[in-house]
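All protein chains but one are shown at their positions in the complex.
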Amino acid sequence: MKTRWLVVLLLFGLAAFPTFAQDNTLTLVTHDSFNVSESVLAAFEAETGIRVEILRSGDAGTMLNQSILSKSNPLGDVLFGVDNTFLGRALDEDLFVPYESPLLDSVPEALRLDAEFRVTPIDYGDVCLNYDIAYFEDNNLPLPAGLQDLTKPDYKGLLVVQNPATSSPGLAFLLATISAFGTEGDYTYLDFWADLVANDVLVTEGWEEAYFGQFTAGGGDGTRPLVVSYASSPPFTISEETGQPTTASITADDTCFRQIEFAGILRGTDNPEAAQMWIDFMLGPAFQEDLPMQMYVFPANQDAALPDEFAQFAAIPDNPAVVPFEDINANREEWIQAWTEVVLR
Amino acid sequence: MDRSRAALIGLLLVPAVFLALFYLYPLVSILAVGLAPGGQPDLSGFIEIVTSAYYRDTLGFTVAQAVLSTALTLLLALPGAYVFARYDFPAKSLLMALATLPFVLPTVVVAAAFSALVGPRGLVNEGLMAVFGLESPPVQLERTLAIILIVHVFYNYAVALRIIGGYWANQNPRMEEAARVLGAAGWRLWWEIRLPVLRPALLAAGVLVFIFTFTSFGVVLILGGPRFATLEVEIYRQTANLLNLPMAAGLSLVQIGLMFVMLAVYTRMQRRVSADVVSAASAARPPRTRRARALVSGNLLFIAVMLFAPLLALVVRSFTVGGGGFTTRYYELLFTNVRGSVLFVPPVRAVGNSLVFALATTALAVALGLITVYLLSQRGSKWANWLDPLFMLPLATSAVTLGFGYIIALDEPPLNLRASPLLIPLAHTLVAMPFVVRSVLPAKRSITPHLPEAARVLGASPWRVWRWVDLPLISRGLIVGAMFAFTVSMGEFGASLFIARPDAPTMPVVIFRLLGQPGAANYGQALAMSVLLMVVCAVGFILIERLRTAGMGEF
Partner (left out) sequence: MLEIRDVVLSFGDLPVLRGISLAAAEGEIVCLLGPSGCGKTTLLRVVAGLETPARGDVIFAGRSVREVPVHRRGFGLMFQDFALFPHMDVAGNVAFGLKMQAVPAAERQRQVQEVLSLVGLAGFERRDVAKLSGGEKQRVALARSLAPSPRLLMLDEPLGSLDAALRERLVIEIREIIKQVGRTALYVTHDQHEAFAIADRIAIMNEGRFEQVGMPEAVYRRPASAFVARFLGLNNILPVAGREGNRIRTAVGQFRLEAHADAEAVLLHPDGFEPSAAGSPEVIAGLVERRVFLGDAYQFQLRAGGVGLMFKLPAQADGLPQVGENMSVRLLPEYVVPLNGRDGVNG
């Protein structure tokens, strides 16, 4: 009687080992913020006959680290979602094979960071301070004109940021402060952060808790009207009654940090042609114009038209902070460690 | 005869093979990468852990908060367990089912619930400020150890309540009365009789709660803030953010080693206890004296405040996010694919996915857990002392460690599971199985060998012996185990997120996705989905409870 159980379990075991033999399938390894419109993806599949499998493995950091660990036997054909704060690690690990897409001509020079074409810029987003419009109006409070203003008594206890060790926008904001104050001299970024701590800055582990939990206009029960988020966040706070957003971003010079997201063809893919077609597709107008409302970022292809909400309410800073990705890669852990000592201990 | 014996041994080995394949192999693989990258041993992580004050402090905090949380949970759940074991009152099983709900909620959602209740702008503070005309919120719990402990109790209360209450209900109530007649009362009654008699259940519940709080991740991160870190948090940071595998492996080994030693001690203690299980009809009766009524209502009030108030605040918020008054808009939005996203999932499908995974997990965990129980209760087997804690270890292992292990270990056919949806029920089963084992093992051990022997003498086949002798005696534990397995799977989202294919997201994954996007509409939908998750789970619990009373009878 019990042998029957054994058979059932064996069958289950066999069922657990499916064979992946579909020929024209492309596996996209990406992070859990990836999104695309059904129709856009369906058009690609219909046009090329390639079936796309989307494999989302955790946040951007987890996804990258998984890909590094499995590089001898890659998880998929294309990786999308590594940004300039982690690009160095990906390139050091030699994850990608070069491919120069013909569409790169439409991408501004500033976004094209790898001269060897191992990665292709797909989109960018600016991590900026967001504020609760009503709060600043009700309290007749002027907006901070730059980062230094945040240490003034007027803004005491108003700001919530993320831990750069665990949060992507948190790291971006730290880099913005490093760009603004530098790491050497009389007043370094660490002095600035010490002043921020003295001015009662709140640090959360992730963006969700900062935006929904602590921000006054995020929908939750927060108490802080200033939050580190994206320049593209305000369009999502458009009120149904007024048709106007309840939040806006501050895009003053050197207060924002630009994250550029890249895609690359994973070394070891057995379907390089499909992978190249996918890269071209991601840079093409259909995907690029779909990007903003699906992933809340700006298209890298400057020919792509922006949706109305973006054109109207998502500001693009003229002069975002810049830190070369090689520098980031060389110093990231050290900067975060020093930040942790000053802010959290 | 020999063939059936071989088949039996083969059957008993199935869970061991399962554990080896889906737990030990990936774990050892990832630890090997960390401790000996490229074949050369690298113990730098270990040395830093031992020498650095930061890691010592982290370990100290991890242990301290876990001890405090466990003690607090047991202390608060004890009177509740007594009430549930000894008294009958209206809607008792419904209340018990609802008390298990916190267990399924993602931490971010729980944080939102507590924030809505006791946050600076929460209902309690707004009420107090309005009533007493205060300028600033009087209840300041954010980012304190207190809120970590409170939320740990919120999460784990039901675990303790079920395990202790279930065991207590099986204890002879006359034992306590005998002690009272002999002159015991008050603390002496607790100290001399109740606590020693409950020791197996207290240990079981204590160990589970300790493991959960020791490896606490989201609660510490979100409610405690970045200032607090457990070993689990540090392992996550080292693995997912810094890719410092030597350090991550060192920390993982410290965590797993500590847990293993504790579990080994625990399972040894547990084996020595000979429980006097009365499988009599329930000794519960309505509270008759004023004292009894006060005790029952006091505990129900506590459960209402501790467990239901945050849940209720969450429900209220799901209708009021955005400040525009009551609206069902977020529930309606859940059903609309506003942006035509390929990843949009109608709630019905997310519910379906969750249920399919949860039922598969429950079936697998119950089957494997049952076999494990028989494996562990083989008489005279020495290795059961080591196997038992081993089966518990998945609970104490960081999800990110195991996830990375899967990536590098299960990457070749025939075991290429990295991208397979089957990985979800498999991973969930790993975590759910210990619940089944812990719930069933005490009952199985209390079956004296005479019972099956007597049945066999009466001419019953081994199968019928099991069906009519063993099963009725262990069925109560089995139901509790199944309930937890179901819950674990419904609420789990770490592994699901990690390996979830976009076409099959579970409810927690949908919640997580919604929370990854700005705006009150997304937040409102996340809360609405959480409420939906609670409702689905509550219905599931009630159905499982029904199964016990209808299908198998009350044992």
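Before moving on, here are some points about what is shown:
Each chain carries a letter (A and B) given by its place in the written order, and its residues are counted from 1.
The definition used in the following text is that a residue touches a chain if its C-beta (ideal position, glycine included) is under 8 Å from a C-beta of that chain, and two chains touch if they have at least 3 such contacts.
Here the structure is a predicted model, which is why all the values come from computation and not from measurement.
Judged over the whole assembly, touch between the missing chain and the shown ones holds for B. When the omitted chain is restored, the residue from B:Arg188, B:Arg227, B:Arg268 or B:Arg546 that touches it is B:Arg188.
Of the options B:Asp57, B:Glu177 or B:Glu332, the residue whose C-beta touches the omitted chain is B:Glu177. Across B:Pro138, B:Pro286 or B:Pro413, the residue that sits in touch with the chain not pictured is B:Pro286. Hidden from this view is one chain, which touches chain B at 172, 174-175, 177-185, 188, 192-193, 196-197, 199, 274-276, 278, 285-286, 288-289.
Assume only the chains that are shown with their structure count from here on.
Centroids built from CA atoms put chain B at 33 Å from chain A.
Chain A contributes residues 1-3, 5-6, 9, 12, 15-20, 27, 32-42, 53-59, 61-62, 65-66, 68-70, 73, 75-76, 89, 163, 165-166, 202-209, 211-213, 218-223, 229-230, 233, 236-237, 240-241, 293-294, 296, 333, 344 to its touches with chain B in the complex. Those residues of chain B whose C-beta lies close enough to touch chain A in the complex are 4, 7-8, 10-11, 14, 33, 108, 111-112, 115-116, 119-122, 221-222, 225-227, 236-237, 239-243, 317, 321-322, 324, 337, 339-344, 364, 367, 400, 403-404, 407-408, 411-420, 422, 426, 461-463, 497-502, 512-513, 515-524, 526.
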